[in-house]
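Only a single protein chain was left out; the remaining protein chains are all shown in position.
Read from first to last, the chains carry the letters A, B and C; within each, the first residue is number 1.
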Amino acid sequence: MSLLAIRDLSVTIGGRPVLDRVSLDLAPGEILALTGESGSGKSMTALATMGLLPQGARTEGAIRLDGTDLTTLPEAALCQFRGQAMGMVFQEPMTALNPVQRIGDQVAEVLTLRGAPRAEARRRAADTLARMGLDPERVPPSRFPHELSGGQRQRVGIAMAVAARPRLLVADEPTTALDVTTQARILDLLVGVVRDEGMGLLLITHDLAVVHGRADRIAVMQTGRIVEEGPVARVFAERRHAYTRALFAASRHRPALGPARTYGPLLDVAQVTRDYPLPRPHPFAKARKARALEDVSLTIRAGERVGLVGPSGCGKSTLTRAILGLERPDAGSVTLGGRPVRADRRDPDLRRRMQAVFQDPYGSFDPRQPVARLVAEPLHLLGRVPDAPDRVARALTAVGLAPEDGARSIHAFSGGQRQRIAIARALVTGPDLVVFDEAVSALDVRVRAGILDLIAGLSREEGLAYLFITHDLTVARGLCDRIVVMEAGRIVEDRATEDLFAAPAHPATERLIAAAPTLPAQHPSEEERP
Amino acid sequence: QQSDLTLAIQLEPPHLDPTSAAAGAIDSVLYANVFEGLTRFAADGSIEPALAESWEISEDGTTYTFTLRDGVTFHDGSAFDAEDVVFTLDRARGEDSVNAQKALFEGIESVTATDPTTVEITLAEPDGAFLFNLAWGDAVMVAPESIEDIKTAPVGTGPFAFERWVQGDRVDLVRNDAYWGESPALETASFRFISDPTAAFAAMMAGDIDVFSNFPAPENLPQFESDPRFQVLMGSSEGETILAMNNARAPLDDALVRQAIAHAIDRQAIIDGAMYGAGTPIGTHFAPHHPDYVDLTELSAHDPEKARRLLAEAGEEEGMSLTLKLPPPPYARRGGEILAAQLREVGIETEIVNLEWAQWLEEVFRAGEFDLTIVSHTEPMDIGIYARPDYYFAYDSLAFQELMAELSATTEPEARSSLLKDAQRMIAEDYVNGFLFQLAWPTVADAGIEGLWRNQPTQANPLADVRWRE
Amino acid sequence: MLSYALRRLVSLALSLAVASLVVFLVVEVAPGDPARYMLGTGAQEDTVAALRAELGLDRPRVERYLAWVGGLLTGDLGTSYTYRTPVAQMVADRLWVSLPLALFALALSTLLAFPAGLYAAARRGRAGDVAVMGATQLGIAVPNFWFAMLLVLLFAINLGWFGAGGFPGWSDPLAAIKALTLPAVALALPQAAILARVLRSALIDVLGEDFIRTARAKGLTRFQALWRHGVRNALIPVLTIVGLQFSFLLAGAIIIEQVFFLPGLGRLIFQAISARDLIVVESVVMLLVFAVILVTFLTDLAYAWVDPRLRRRR
């Protein structure tokens, strides 16, 4: 008898179909992975199960928990199920907690709601938090959410979901915003709870590597429908549906890089240090500082392809800002082609030679301007350009878009297309160096593969040098000749890619390599490791 | 038998010393209630003895010998005697006096106390108005012992003693049981200050107050009249409301232009429109209820045709543009709007400028920066201002100045009366100002109250004779 | 937190210094002479000069400014030109009307606004919401002096439940409260309308946040989630408005005080301005500025109490 049985569930929101006859089963003690590309309806399936669909949603079909059809229950009765019989971990750890309530109280609320006395609820909440690896010595339950890191918050969310020992746990992408090390720890924790307590877990993720080795069964979704479903080993082996195959192909995609060719020296980062002031504990205390970069030196030659990796918070973005001259380092210097890069001076020629592409494909464009104008923005660096429309058209063509697309508004493009436009904008001045700061992290695996190909192609054909920043070693490996590893504000390793993978010298590198989830090779039997 | 009374007036006194501020509100509360002078105004405007029981005037008219009432005490228990009179008058006319009507005492040569109940006042020259001058609120008797705190805790000799002043709200008075005269019927009286016309109407209607002296919304009077709960006393004030013209400034220095303006004015329309009919048309600067008043309204009858003709005659057929500066009271603001329309009829454009009192005093009254203004002259018997060429409307007529000098020197009533009539005629024929109307003084009261002053020979609300009907 | 408070105190002092200069200049530039106003049309020039000397108005401006500021610092607000009583005393008297009135109105507006805002937010988009929001739009659109007049017409004149105005003093607290009721209602209603709208939109913003969904996943009902997790998070914009409203109510009741002839602070300023009682205007405006700055300061501290994220920053 299954714990959760979803039958022919269809959902429309505001008349738009979102789920189409979805059916799923989950037994106690079992882990069911739900995967599929962004927007395929994974979160909606989860929310439908919890009865928390957004306003304006209409539901058909049945969702049975232990035989009770939740879709027919009145709201008041549903409240009895939530928290008690089923818990949920939400996708966004940063916003899923009430910012003005202590974490202990938020967990305890689940219990007091079920009539537990306050003191006992507190005690049990503290226990649960401790079990999630939040050491009461270091992270006491009296903290507020903003005093925790993302991973810690995620664990509070899990504590809340499991505190009342529900029989069903729905975890929606519980690790998206985290670095690989933390991700592995949280996933193992969840698996532990399922195995220990016989709970059913619906684990939503778009990362096939995460599924591998943890889930018992997997369901693949595409545009609101389940296209393939079965035990993990079988699905991985058979890949019956074309979409599943596409997903796999994209996940293990490696762009064709071409041979490394470098010319003269280009960028030189010399002994850069950057401190952030910390709040003083009391008004007369000495000002304290947090060191985000310490004595960082780095060179990039023309045409060279360099990767910068490191766990979250190690100083990657800070270094990027220093290189781009958006922020002044406290010590050290950055030069491009021998000229100093300075935050307080406008130097059009220098700017022309160095451009950047950022993580968020949605936020990096002024929503009020047409694409052509967006792409043309850096052109003013060249002075008066008579052939501006031409250049824009060429840049758009170079990233695989049509010149006519320039007339459209940015709203009309998907995330992947937007990232192409961002690259077009970076290329329009004909730069020598482009910095990609987490430029593919937000993208879906299939879209990501396309962008990686594009970057590799540009390097092959235009001899472009780039600094590629990511927390994902695997991605860096496919795209870079050389990889720089950072930890805690310092560069700990700087070597050719293949050397690094063959023999990591620094423990930080080893940790990054170890934590990276990997997909099984062609045959699951060959390479079985979590 | 009810023995308390709540009486409302529009403005709150700035402080409670009638001898060092011009504000009529001070007298409205205190005159003849808390403070008394040697003489005083009776309800009909005549002068009667007050703290001076009687007096004798020397042959040449320069020495007045007053016999004071015996056994009068101030509210603090100290006796009132001749020394107090000397103190009061010397203070009022002294070098650093801040008496707002210091001119009243200008003619005094000396004040001497011959014995505790006799005072001798010597004037530089005879002054037919001297007894009248002494009746003013600015000439009330004060004691040296209490002068320090007089602005907040006034001590006088009147039928009521000051009890408390809740600033912004009210002044409370209690009966003075040691009063020398007849004991008043009221035990306590409370003066409240309500300037907003709507609030005044509401407060009266809601029964919060018993009497409203000078009710600010004449449009509501008919309603009170038809309501048996109330009585309306339509009285007259000493306020000659005039359209003052700057006689020193072109084109108003031309008598023809002033005459044209005078004929452009439709007094009745202004009285009806601005005051809802409350007010008596005047043709000169004199109170119509005064026995010596001459009705000269025909001299400046409403005649737009004639006004236009006169303007043409003066060479002003082009039309002209004048400023009309208006102080805050409704008679000025409302009247000004109507007047502007009437002047436009005859081709005179006006630019209305509304001013606060402080600004009006500064700009119009002191600096004379104006063409036209509307204001009510509330001092009793103030035709003498036309003899002052430095006065704000700048009327400079030697003939009139001589006439006034003669009047001062005259004490014989018949002769004074005839001189006053000549004076009225003279300014009317010179069209010094546009004479509009005598400001009415409507009092709304509970129907059960009697003994209230109907007219205002001086601004005052004497309560000694006020009582609730059985 | 402490350093934040200290920094705020320094900028508070600076603001007050600037404010004192502005107030003094603005008031002094106004044409009109207090002495002449006091003495009226019958006065002679030497009398006016004598009174100016008595009031100290003949001293140079700089000297008077310094004397005034010095007085303020030692808690001496000076003596009124017209009333000739200490300004501090007058202000204290008026505060006994204005402060209770402001608090009364604030309490009323909060009591009205909270249920209305909560209700509307909970029933967002449905008939109840539309009705409440329509009512608040009306509440904002009706000028309060007009509304006050209607109140007087109905409750004082026609029904006779309340007096038309005036203030009997606190010796009889019941009568005092009764006298303040209509003015407080007239003041409170538009404020309540604004507050209800702010509360509703803040709540709706908060209701869209993920943590509300988390709360619902715990098994809280829609209303429980709104009440336990929504209200406190929505409180910041609401507190801002409440702080501003309090400042407004303290001084901004001039028109209402006029309509109900209440001896409050607003009317004191109004009278003082028209009488050119400069020292009263200056001191009272300064006091109000100080009160507002203080209230803002307290509101900021209250933010930190409401939102722990603000305790550390800045």
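The rule we apply is simple: contacts are C-beta pairs under 8 Å (C-beta built on N, C-alpha and C of every residue); 3 or more make two chains touch, one makes a residue touch a chain.
As a working rule, contacts and distances are computed from a predicted model.
Per its UniProt record, the hidden chain corresponds to "Glutathione transport system permease protein GsiD" from the list "Hydrogenase-2 operon protein HybG", "Glutathione transport system permease protein GsiD", "Fumarate reductase flavoprotein subunit" or "Protocatechuate 4,5-dioxygenase subunit alpha". The shown chains contacted by the absent chain are A, B, C, with contact judged over the whole complex. Checked against the hidden chain, the listed residues B:57, B:129, B:352 or B:404 yield one contact partner: B:352.
When the full complex is taken into account, the listed residue touching the unshown chain is C:31, out of C:31, C:128 or C:160. Contact with the undisplayed chain is limited, among C:156, C:251 or C:279, to C:251.
Note on the undisplayed chain: of the listed residues B:120, B:337 or B:382, the one touching it is B:337.
By the touch definition given at the top, chain A reaches the unshown chain through residues 14, 55, 324, 326, 346-348, 351-352, 355-356, 358-360, 363-368, 377-378, 380-381, 422, 425.
Mapped onto chain C, contacts with the missing chain fall at residues 11, 14-15, 18-19, 22, 26-27, 29-32, 137-138, 140-143, 145-146, 149, 153, 208, 244, 247-248, 250-252, 254-255, 258, 266, 269-270, 273, 281, 285, 288-289, 292-293, 296.
Taking the whole complex into account, chain B touches the unshown chain at residues 197-198, 201, 217, 219-220, 222-223, 269, 272-273, 328, 333-334, 336-338, 340-342, 344, 352-356, 358-359.
The criterion applied here is as follows: only the chains that are shown with their structure count from here on.
Chain contacts here run in a simple line, from one end chain through to the other with no loop closing. In this view the innermost chain, defined by its CA centroid being closest to the centroid of all protein CA atoms, is C. No other pair of chains shares as many C-beta contacts as B-C. Chain centre most remote from that of chain C: A (centre = mean of CA atoms). If you average the CA atoms of chain A and of chain C, the two centres end up 50 Å from each other.
Centres computed as Cα averages put chain A at a distance of 87 Å from chain B. For this pair, chain B with chain C, the centres built from the Cα atoms lie 39 Å apart.
Residues of chain B found to touch two or more other chains are absent.
Residue ranges on chain C touching chain B, taken from their complex, read 31-34, 36-44, 46-47, 50-51, 53-54, 82-85, 90, 93-94, 97, 149, 152-153, 156-157, 160, 163-167, 169, 258-264, 267-268, 271, 273-276.
For chain C in complex with chain A, the touching residues are 2-3, 6, 209-211, 213-222, 228-229, 232-233, 306-309, 312-313.
For chain B in complex with chain C, the touching residues are 12, 14-15, 20-23, 95-103, 151-152, 166-170, 192-196, 198-199, 202-203, 205-208, 328, 356-359, 361-363, 365-366, 377, 379.
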